[in-house]
Every structure is written in structure tokens, then in C-alpha cells.
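Just one protein chain is left out here, and the rest sit where they should.
We just call them A, B and C in the order they show up, numbering each chain from 1.
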């Protein structure tokens, strides 16, 4: 193995749930070193967080601008290879843009940015600089999601007819944003979260999961968004009917007020000859049904799975893998793409198997169109993504 | 116990799946005798079916008109108490109307009739004659559905916010109507099935389940109906967004082309303080979640359930009850209402716990409005039921 | 269809849970009429129960002896065809013996009798008189149990290696027999229940399930029986290691003190090439695993099942069947065997598909040997059943 890939992180300091997830995910396979950080927008908090996490003082920065400047000043063989952007949404754009333009690879949390224009600008920069740009739609990192994608592509389901995707959560069923919980406060604040609440935070995962597994393209959609909790400014519940360009139909549900639901992302895909069902809370299995014969339960870690599913798996069947392992798969593929670039070659299909800036941009487009439909009396709205 | 209640059946001859279900349901508790029938629209087939089932020759009729006339000619203490109407949909109206007008009680399959006008006419007859008129929305006969209704009424969920109801089937994923299967052919024929396919056949069960458990009233709806199977004239897949008059939101899915799904009717109800989930294929349990504390799994047959749930249950917990027992609960309650009437008293709340002609009429209204929305470019359509 | 089969019942009066189950099961298919009864050992209670259930006065008997005598005095075409014995265990023997010797068919609850000698005497009577004698090991009436038996016989599992059977209940975890509950009091009383408690009441179901599905014959067993609840005289928990004559190994667990378990009878059968798993609380599915390939979930009501499973099923897949339907299958097969006898022909394989007096006798042998092992310091004990 070549040297480890060096990561700098922006955001993710004390109290930030998602920063720790990204660090665990990056650490898991021992191929990425976390060497630098600007872990908060408040310099002293940033440095305190960095000390907690064992960052060396000279790479424990007070701001991302400082990190960018001083990392660029280091010799290339020491410099971070990529920046991991795990801030609230509104900070994604400036950080990702600045580092990508400076030639650093980027791994950015979702939703990518606030507007389609920003997204297209990032796409253009990636196109121009050739940097690796991954977006942590982590759920598509699950091996059984890769297996589902494989089976759709192989035609095992026949012609796709219908997709039901749900992302059921209940943690925002009460006015949690008033308790001081940071996760709740920025997610319900338009200035930091963007134009959407639940649809942005988790609806975009649902959209990405469908697009990844099925390849279907949205044609039109009709969205009913609601803010149930009094005083909340962004939707905490959204329900959509979707028509795909192929003629397939879709239902998308994303809610954060469904009391007692934890993180219940689930997907069902129905074709003319077979159907698939997968649930994030039980991620090691994939249910396959056909026109005849018993229901099949495929489980992770078995020889009968496709190569992408097998490669994305670390341990044998029955030894469950879960959220962090799937998240780590995004990091690992992106890191291996970076290594391939460093070695002057194109990443192979497995090294390239991570969500890109294009997935991120399409997600922003989806969010935008959903909000547009809801605002326009919930009318059916054209929502094709030009690409 | 008084004498048994005497049943005459219209429809349900050889090859008719649902007729046998009704007979099993009626027989289960030993309180109803099946004594007369006009089991097919073809007289010789009707009589042959009656002989198969052990009907006496003098009550094994060639047509429902004959049955009506000759039963009326019998002394009252021998005459059938009620007619069970289990024909294809288009025959429900004339039979139910004629028998109800003649003073017979009626148990009629769903959807009740083809048009709202017919439904209102039946309502008026029932109002006038005072006959017992049950509609076999059998799924609300399940004890755990009664428990769900109870918990909603008790306020255990707080204010209702959202309902997701699904009825997933796959048996019409191929062009089964061309194989000669009777169940498939009439259900896909507008002349016999009515204006809707899946929405009429199973969507109406979903509508009734929501109305029964939650009491919510539909305000507006937006429906996307599709006939996926080439050549099919009625919808085999339907997806709806719903707004209830209380401000609650809903999603309703009814499909008969979801490959591999058997009879997957499921309901989730979310309130401000709790949520409920029930699945017909696992009907002995009800899942209750709250803002804090572990998920609770309530199971049929336990002391902690409401009285309606306990009374609707025949055997102890862990000894599962299922479809036929729930179906039998509709028959049993209706039969006990008939007995109460015979005894000159009002049925009590448990004897009255069955779906009525009003539920049936509201279902027809729902089907009509759904088809209307779908036909009008899937626009949001006003769908209030005046009652 | 010929005339209905006429049933007389002994036991099963007011407050007796199992009597109602037998009556529901007998009624379900409309082929059996319940026409006579001696429903309690107390004459006045017997007659009151009979009135509750609508028995005619002249066939509502005060004792089984009276029923036997007076039914014999009736003309053959009116006389009951069979007696259903649903009393506490100690009454099974005299009733079953008397009626069988008089030429009546018998359906008897389990465990059959108290001693192997009694069981052999009944076997001899059945052999001599040729009556139909069914024992209500109702769990083998489930369609998916028949499917499991079929797959074992077809060799789908290869050579059988191991069987794990469990019957987990918790309803006797406290001293329920002191609360006056009749079910609890006789089951924990050696004079009425026999030498065993849990092992007799439910362990015998477990034994029968294994024998039916696998055909394995017990060679030796080692039993650890315990009465956990203070003051209880019979075992309320039993755990056995078993060696079968073929070399297969077994574990059998039967308990009534496992708090919170309802009626969790489950079976796992492992062979050299495949395995099966079935659970009574989820009876419509059967799980099949093989050396390679996904796990298969077979569900009731599908074309791919064996004929015995399909015939034992009344309604389509996804419309669950449960306990009463399985129970009814025992009654229905026995009744059809009676009809075949009446028609002067041998019942075919489906009409004969019910547990017989021999199953009942083998169960008594199993109970006896289990208690013997437990009493002898839990030593391994020879337990072959000569047949």
C-alpha cells in the first residue's frame, strides 16, 4: 500500500454529531489520516475541538481560510490530499469552491449547496480542475444498495414500473430547536439549512437512493410540504407523487415528525418481473420477489452477490455491518480515486463507486423543484434535470 | 341463545373465491345457518353450486328474483333473515335494493355500488326500512384495528398529523384477465367493476381503514392512476396525496401490479404524541411508539386491550387469528344486530360494531372523486363527503 | 355433497377455552353439525352450557354415559357420527374407549391418555372396530407444516442431522392455579393432567410436530424437568436432549414459565443440504435455507406448494390463515374419512391427513419416558417407541 491519504476537516467540532461520523468513517480502514482541521466557525472553539481530537497544534486551524492558506504553503507530500466539509449547509459552497479551485479533492456533506446555480458552479470547477469530489450520500454506500442497483441494471426486475421511497424520522416531532440542540436549530433555520427542511435534510437522501438504484429520471412531481410544529419555518413533512421520464411512477415520503420513527429510510422498486425492497435499519438484507416462486432474502457477505456488493463488505455474512461501514465506503472509494489520480491513472469502476458532485447538484435541483411545487398550490411541476 | 340467524346468499357459486369466504365467516361461530341461495347469474350453475354446498332443493334458487319472491312466501319464522350479496360489483345495487325494500337485512360486499346516486338511494332505503345493512369492509373486523381506533379516540396519539395507508398487491402484474380467471376478468372490466380498478377493489378498503381508525374526513385529494398492464382498461395502480379537513396529511397507495406483494394492507397513523402501525399480513400485533420510551408491541388476546378488541377475539394470545376470523366478526356483529332488532331492542355498541351502508356510500364517493382527480390531469380535487 | 357429519361433544362447557375452539373448528367448513353434547361432568352445568349453545333439549345430556346410551338408541341416520372429547385429560380414556367400542368415530384432545397401557388399549380397539380416531395435534394441521413434511420427504434437506423444537409459553409463570382459573388448575393437578405438566400439555405437541415433519424416531433422551413456581406439583419447564435412531440429534424445549411468551411453538430442521424453520405465531410462512443461494420464504396459498399444503388452505396468499383454520383441518380430514367409510371406501391420502390414535399413543410414550429420565437423576433413557 502506498502512503495514507491525508484529510483536513472543516466543521465537525465539539457537539457536532456528523463530524465524528465522518472521522470514524475515514479512520475505519486505516487508509486515511486525519491531520488537519478548522473544526468550528468560532476560532477558539475550533482549536479546542482540534486539541480534543489530537490534532497537532500547527495544523489545528482557527478558520477554513487559514487552513487553506497554510496547507497550500506546505510541501506537497505533507499537504492534505482532501478537505472534508461537514459544516451546516450554508458553508458548504464557499469551502468546497475554494478548496476545489486550489486543487484539493473534496468530500462534502449533503445537501450539497443552497442553489442550483452554486451547484452548477461547483460542477464546472470539478470539470476544470479534475479533482475528486464526493458527496456523502452515505446510504448508497451500503453493499445491499449496490446489489439492488446491480439487479436493476441486469434486468432482473424487468421494466421498472413503480418506486416507493420513504425516509421516516420522528426526532423533530416537538420543537426541539428551542432546546438549544444544535442539530435541530440549524436544520430548521432557512439561512443555514436552505429553502427546505425535511426535504433537504433527508428527502435528498431518498432522491439519491432512487436515482442510484434505478437510474430513473424525474419528469414531473407534485409536492405537499407541511411544517407541523408550530413556529417552524421549514417543512418537517413532505409527500410527493412523481412521474419519471420512462413512464414509471413514484411516491416519495420524507418526514421528521413521525413520532417514534428513528431513521427509517426504505426503498421498494417494482418492475414488470420482479421487485426489490431494502430498509436502512436492517441494511444487511435485500428482499427480492418475482412473479413466481418464494420470496428471496439476499444477505450481505455471500458469494452470490455482485462484485460491487462484495467489495463494499468487510466481514462475513451474519456479522452485521451498518451505518459507519457504509459511510466508510464513500470515503474509501473517494480516497482510492485520489490515490489513482496520484498514481496518474484513472480509477477503476470500484474506486469510482461514490456519489459525485453531479449527484449533489441533481439533489439540489430536486429540492428546489419540490419547494417550487409545494409553493405553487402543490401543482404538478416539471422537474427534469438537464445533467 | 335464541335460534340461529338464517342466511340466503346471492352469488358466490363454483369458482367464486369470495363466496366461500363469506360462508366460512358466517359459519364460524355457529350462530348463522346458510339455508338458501341463488349462487350464480346462470340458473343451472346456481343450482349446481347449491347442491355442492348442501342447500335443500326448495331453497336452491336459479335467480335472486326467485329467491326474493319465494322466501317472502315462506312463513316469517322460516324465512331468511338476511341476504348476503357476494356478486360482482354491478349486481350489488339491484339485489341490495330489492331485498332491503322487502324488509330483509343485507350484508353486501364492497365497493358497495357503482355510483354515489345508487349509494344514496340505498342509504335512504335503510333509513326508511330500518334494516341492518352491513358492508364487508372485513379488515376493520380485526381486533387490533379496533384497538387502534380505541387508542386514537382516547387521545393516545395526541393530535393526528399524518396517515400513510397502503394496499400492496401484485397478482394483476400480468394480464391475468386473459387467462380466463374469473376474479381477474370482472375486476378489470368497467361494466362489472365500475369506474375504478385497483382503487375500487382495494383502495376503498384503505379508505375505510383510515376512516374507521382515525375518523378523519378527506378534504381534497390528488390522484395519479395508471393502468400499467397493456390493454387493461382500469387502473391497476394508484397513488394519492390527501388533505384531511383537520389539517392532517395523508398518502394512500393501492396497487395490484407490485410483483410479489400478496395482500399487504398496512396503516400508519402519526400524531403529535404517538404513532400506530398495523399490517394485515401480521394482524395480531399493533405497534405503538411514543415521544419517549421503548416501542410497544401490543398483541391480540391480552387483558390490556380495549373491550371491543377483546370481544372481537375468540382465542388466547399467541394462538393467531386471521382473515376469516376478522371477516366473521363483521357477520357476527351484524347477526347480533339482527337478533337485537328481532328482540325489539337497539343493538349495543359491540353488536353495532360493523361497517354500515354509510361507510359503503362514503367509499363510493371516495372512488368517484379519485377517478375524477386522475382524469382531470391529476389536479387537487375537492372530495368532502357530506355524509 | 352428502349430508353433514353429526358431532356430539363431551366436555367443553362454560368457561372451557378448548371446547369453543373445537366447536369453531368443526363449524368453519359447514360440513359438520354440532347436534349433541354432554358438556360438563356436572349435569346441571352440562345442560346449561348446552342451552347456551343452542343444543336441542333431547340431545343436551347430563353425562357422557347418558349421551352414549341415548344416541345408540336413535336411528342410525340421526345418530351422531363421532364424539369429540375435550375434557381434562383424565377423562379422555373412559370416554374414548366407550364410544369407540360402541362403533362411534372419535376425535380426542391431547395428550391422549395418562398411561401407555391405556393408549395401547385404545389402539387395539381402533384396530378391531375400524373407527376413525383422530387426536387434535392441531399444529400439524397448518398448511406450511404439511409443506415442511413434504420437503423433508422429497429430500430437499438431504440427510437430517439436527432438530430444534421449542414450545415457549409464559402463562403459568405465576401461581395461576390458585386464582381459580380452571385451565390452570387442572393442568397443574397430577390427578387430572397426568404425570407431566408442561411436557404433557405442550411438550407433546412439540414431539408430534417433529415426528410428523421429519419421521425421525427417538432412540434415547435426557430430560431436565423443573417446577419453578413454588407449590406446583408438576413440571412447568422442561428441556431435553434427544438422540434419534438415524443418528440425528435433537433439542426439545417446553416451558410455561417463560414470561411474556405467548404460544411460541417453533421448529427448526437441519439436514446436510438444507434447513427449514417454522413458527406457529407466524404460521403462513416457512423459511428454507440451502448451502448456497438466498434464503427462501415460502408463503401459504401459492402454486409452488405441495398439494397437501394447497388443499389445507382456504383462501389466497397474503390473506392469513391461523390457529382455527389449522384446527379445522384436523376436523375436516377426520370428517371426510368418516364420510369415506360411510361410502364404503378407503379415505384417500388427503382425507387421511390427520393425527391418529397411534400419534396419540406415541405421545403418551414420550411423556412417560421424559418423566422417567427426569426422575432418574436426568439420565439418558432409552425411549424407542415400538409402534
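Basically, contacts are C-beta pairs under 8 Å (C-beta built on N, C-alpha and C of every residue); 3 or more make two chains touch, one makes a residue touch a chain.
Predicted model, so just to flag it, every value in this text is computed and none were measured.
Asker: Which listed residue (A:117, A:159 or A:262) would be found touching the missing chain in the intact complex?
Answerer: A:262
Asker: Which of A:34, A:64, A:133 or A:380 touches the chain that is not shown?
Answerer: Touching the chain that is not displayed is residue A:34.
Asker: Just the residue numbers, please: which parts of subunit B touch the chain that's not shown?
Answerer: Spelled out for subunit B, the touching residues are 288, 292-299, 302-304.
Asker: For the chain that got dropped from the picture, name the residues of subunit C it touches.
Answerer: The missing chain touches subunit C at positions 157, 161-162, 164, 170, 173-174, 222, 224, 226, 228, 237, 239-241, 243, 249, 251, 253, 255, 257-261, 268, 270-275, 289-291, 295, 377-378, 380.
Asker: What subunit A residues would touch the chain not displayed?
Answerer: Residues 1, 3-4, 17, 20-21, 23-24, 27-30, 34, 51-54, 169, 171, 261-264, 280-284, 299, 301, 314-325 of subunit A touch the chain absent from view.
Just so we're on the same page, only the chains that are shown with their structure count from here on.
Asker: Which one of the chains is closest to the middle, using the mean of its C-alpha atoms?
Answerer: Given all protein C-alpha atoms shown, the central chain works out to be B.
Asker: Rounded to the nearest whole Å, what is the centre-to-centre distance of subunit B and subunit C, using the mean of the C-alpha atoms as each centre?
Answerer: Centre separation, subunit B to subunit C: 34 Å.
Asker: Averaging only over C-alpha atoms, locate the centres of subunit A and subunit B and give their separation in whole Å.
Answerer: Their C-alpha centroids are separated by 44 Å.
Asker: Between subunit A and subunit C, tell me the centre distance in angstrom, where each centre is the average of that chain's C-alpha atoms.
Answerer: Once rounded, the distance between the two centres reads 55 Å.
Asker: Can you list the subunit C residues in contact with two or more other chains?
Answerer: Residues 299 of subunit C each touch two or more of the other chains.
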